[in-house]
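Report on the structure given below.
One protein chain is absent from this view; the other protein chains keep their places.
Should a chain be cited, it is by its letter among A, B and C, assigned in written order, with residues numbered from 1 in that chain.
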Amino acid sequence: MSEHIVSVRVYFAIFLALLVGTALTVVAAFVDFPWRFNTIVALTIASIKATLVVLYFMHVRYSPRLVWVIVASALFWMGILFAFTFSDYLTRGWLSIGY
Amino acid sequence: MIESHATTQDVHGHPALQHHFENMEQQREAGTIGMWVFLVTELMFFGGMFLAYALYRSQFPAAFASASNHLDITLGAVNTAVLIVSSFTMALAVYFTQVGKLRPQIICLILTLVLGVTFLGIKAVEYHEKYTDRLIPGHLIPSAPFGPDAHALHLLPGATLPQVEMFYWIYFAMTGMHALHMIIGAGLLTFLIIYSIKGRFDPEYHGPVEIIGLYWHFVDIVWIFLFPLLYLLGRHFEHG
Amino acid sequence: MQPIESFEVPAPSKVNYINAQYGLKSWLLTKDHKRIALLYLGSITFFFFIGGIYALMIRLELLTPQGDLLQSTTYNKVFTQHGIIMIFFFLIPSIPATLGNFLIPMMIGAKDLAFPRINLLSWYIYMLGGIVTIYALLAGGVDTGWTFYTPFSTTFSNSYVVAAGLGIFINGFSSILTGLNFIVTIHTMRAPGMTWFRMPLFLWSHYATSLIMILGTPVIAITILLLAFERLSGVGIFNPALGGDPVLFQHLFWFYSHPAVYIMILPAMGVISELVANFSRKNIFGYSFVAFSSLAIAVFGFLVWGHHLFVASQSVYAGMIFSFLSFAVAIPSAIKVFNWTATLYKSSISYDTPMLYALGFIGLFTIGGMTGLFLASLAVDVHLSDTYFVVAHFHYIMVGGALMGYLGGLHYWWPKISGRMYPEGWGRFSALVIFVGFNLTFLPQFVAGYLGMPRRYHAYPPEFQVFNVLSTAGASILGFGMLIPAIYFVWSMRYGKHAEANPWHLPGLEWRTQSPPLTENFEVTPIVTWEAYEFAPPEETEVVGKFGPELERI
Partner (left out) sequence: MQGWLPLVPESASTFSWQVDALYFYLSGVTLFFVLLISAVLIFFTIRYRRRTPYEIPRPIAGSHKLETLWTVIPFVIAMTMFGWGARIYFEQYKPPQNAIEVYVVGKQWMWKLQHATGQREINELHVPVGRKIKLIMTSEDVVHDFFVPAFRTKADVVPGRYTTLWFEATKPGKYHLFCAEYCGMNHSGMIGSVYVMEPREFDNWLAGNTGSSTPAAAGQQLYQTLGCASCHGANGEGGRGPTLAGLFGRPTQLEGGQTITADEAYIRESILNPGAKIVAGFTPIMPTFQGQVTEDQLVQILAFIKSLPGGTRAQGAQGTASPGASPAASTPAASPASSPAGSPTGNVR
């Protein structure tokens, strides 16, 4: 098994995309979106940027399945930490302690 | 891929092959997977702080927005760009090692290091601003305990100073941990540069460049999230 | 039938990993996983005896209801330090860092772990963490309980919380690096032919343990770090006076500390799988179920931490989710117990010391696991949480489970580790003493707990005295029982009978090399052509009863 060598052109394209993403997120931050879309937009852009870095700069796209599994499990466990902790905080009001 | 190991001893014993590995391929693979597993650990390490951030942001939205708006968005954005460029040069360094071009490899590594140090320098400027504004939480700095000028902060309605202090506590915890990782990364890069100049790496043996690259990109990713979360999420209140 | 004696074992050479090099330096700078395992063995034993002394102090104090032997501040420090030392410096590294370190490369036919230098580094980190913690103990001690609940630990405690926390923080990295090393080793270093499903179950359970180590430990690390900074600087994420939330600390703490229980018990389960199979000369019944139950425990173990917060003002609905999942995590453990028991069916059981520990483990772990259901059960937990019932339950898991597994494994592999046999008669005797002493110590605590005796009480109402007297009596027997192996293991290193390469006549890879092994474990990299626990050739496999085609050989 020999490793895949990513070409300079791909690296450069990703690099440009990251810079554009950064500019975009700064601009978007000053627009007053309704509801919580400011947060959603900012996090979506950040996630896309992070995905690009992971897939290309970190070569996951060309890596064996084990690496995919490792990355996926990392996200999964982060999800557990967040989801289960918030399952406490978000449901606290459901059963009012009062009346 | 993982299942297949060469059953015979490696025919061309590379000088960098460690005795307990069968061949260079196995050694490189072990290093890469090891770094990935380590990055999982790192992610969970930051995860605890991201969780605390999410929780308190949802509880004190006004205070977090006010405190966040007081951060210097220009410096933050410039720093984001600096890190992205450094990630790019790091990726190129890996590429040039893979194809065996020594000079560009060394140049890219040095560029990455310089950009990393630039990031830390800008961060230091920001920290100093917080210091002069007395925004460093608690009595972390005994001579300048937390005590900002409330008017200068432009507190949004509903925000209180203790909640602003909470934001800065999380801000310093997260960016501080990130900066610590940058410092470690800079140390690792220095090691890479020295070894590159000595000509230790070649297309067959470039594991260290690759795995330190992985680490560097990971630290970049953390910042990609920290920047909007800490600097941007309250900006639209200024207009709305 | 293939007699096991016919396995090809190289003629014993005079050189082995112990006498390959001499001098203190050769030990302190070694990269050999077996030597590092011995370094761990020594330091872990040291911490175990410190923790044991604290345990005896606790039991002596509780002999009378008045709290007359120790002052309350001293007592609080003693039980805190008992917990910290035993959990972070004994139980968590015990089996993985000694037996795991020693055996994982040998069992997969590798020369060493993937990262020998990191392995050595993790021992130094462990020692550094240990030294910092011991400094905290000597300087004045810690009195927060091993759980470090805020805001007591951040604001109100006047003890060496930061130093102890720092010790645990440092020690965490040792755990992370060990786990990382194991995972990479198992993935990349297996000998040709050693497929995943040919691996001994010891490896599966260590793989699962390592997953928990790398995923959970960083969270406790950052939590303790935040706690320490909070204490030093007077600000806080966990400080209610500043709008912080003490329950967030409990969430973060238990996100690691509940799975940490599985870090302690899973390796012991792996040892028991080895013992049950090898001392009954039988392949494990339902190998793949036992293997996957380890992974299931590792994953589900992360979903149940909230059962420590049923009365901590956690949302009732979150409590229900956590309770449900806590019941679910009991199932893989039950599967293991049933499969171990079924393995013994129509087997050939020897009564050697390791097997006695294994049988004891299965019984005690069943009690420990079943009483866990009481605590997963919401309404009963409301009554039982923070009582002695909890104390009894987790000691059944930690001592009755993890410690029994550790001792069983140590006896089993002692000939390989030291090249000497331990005295069998003394071994059986001490196993019996420990079993009796243990049950006498902790069985009465279940009753005291349901009667309402709260834990961490320095003085207690007199009606609980009878249970405490029984407990203390048991603890002294248990303490005595622990001294016997400590003495004869040391004795055997010099005077014990020389061990053959394969004294138990077993098929595992670690027995197919000399005792003690060479530095590189095997003279040539082995090629594995057999299944795990293959005592008899595959064509001899019996098909039990009338299980149809769904029955498959694994």
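Here is the rule we go by: a residue touches a chain if its C-beta (ideal position, glycine included) is under 8 Å from a C-beta of that chain, and two chains touch if they have at least 3 such contacts.
Worth saying up front: this structure is predicted, and the values here are computed from it rather than measured.
Engineer: Given that one chain is not shown, which residue among C:Pro116, C:Pro151, C:Pro192 or C:Pro485 touches it?
Structural biologist: C:Pro151
Engineer: Based on the whole complex, identify which of C:Asn283, C:Thr353 or C:Ser492 touches the chain you can't see.
Structural biologist: C:Asn283
Engineer: Touch as defined at the start, partner being the missing chain; which of C:Val247, C:Ile265, C:Met398 or C:Ile417 qualifies?
Structural biologist: Final answer for the missing-chain contact: C:Val247.
Engineer: Could you tell me which of C:Gly193, C:Gly363 or C:Pro503 touches the chain that is not displayed?
Structural biologist: Only one of C:Gly193, C:Gly363 or C:Pro503 touches the chain omitted from view, namely C:Gly363.
Engineer: Of the residues in subunit C, which ones touch the absent chain?
Structural biologist: Within subunit C, the residues that touch the unshown chain are 1, 3-4, 67, 72-73, 76, 143, 145, 147, 149, 151-152, 155-157, 240-241, 243-247, 280-283, 285-289, 310-313, 316, 319-320, 323-324, 327-328, 330-331, 334-335, 337-339, 341-342, 344-351, 359, 362-363, 366-367, 370-371, 373-374, 376-383, 385-387, 447, 450-452, 454-461, 466, 533-536, 538, 540-545, 547, 550-554.
Engineer: Suppose we count only contacts with the excluded chain; which residues of subunit B make the list?
Structural biologist: 59-60, 62-63, 157-160, 162-163
Just so we're on the same page, only the chains that are shown with their structure count from here on.
Engineer: Go through B-C and A-C and name the pair with more C-beta contacts between its chains.
Structural biologist: B-C
Engineer: Return the distance between the CA-based centres of subunit A and subunit B, expressed in whole Å.
Structural biologist: Result: the chain centres lie 15 Å from each other.
Engineer: Quick one: which residues in subunit C touch 2 or more of the other chains?
Structural biologist: Each of 187, 215, 219, 248 in subunit C touches at least two other chains.
Engineer: By residue number and range, which residues of subunit A touch two or more other chains?
Structural biologist: Where subunit A meets two or more other chains at a single residue, that happens at 66, 73, 77, 81, 85, 89.
Engineer: List the residues on subunit C that touch subunit B in their complex, please.
Structural biologist: So the residues of subunit C touching subunit B come out as 110-116, 176, 180-181, 183-185, 187-192, 195, 214-219, 221-223, 226, 229, 232-237, 242-245, 248, 252, 520, 525, 527.
Engineer: In the complex formed with subunit C, which residues of subunit A make contact?
Structural biologist: 66, 73, 77, 80-81, 84-85, 87-92, 94-95
Engineer: Please output the residues of subunit B touching subunit C within their complex, sorted ascending.
Structural biologist: Residue list for subunit B touching subunit C: 2-3, 5, 7, 18-20, 22, 26, 29-30, 33-34, 37-38, 40-42, 44-49, 51-52, 55-56, 59-60, 137-140, 146, 162-163, 165-166, 169-170, 173, 177.
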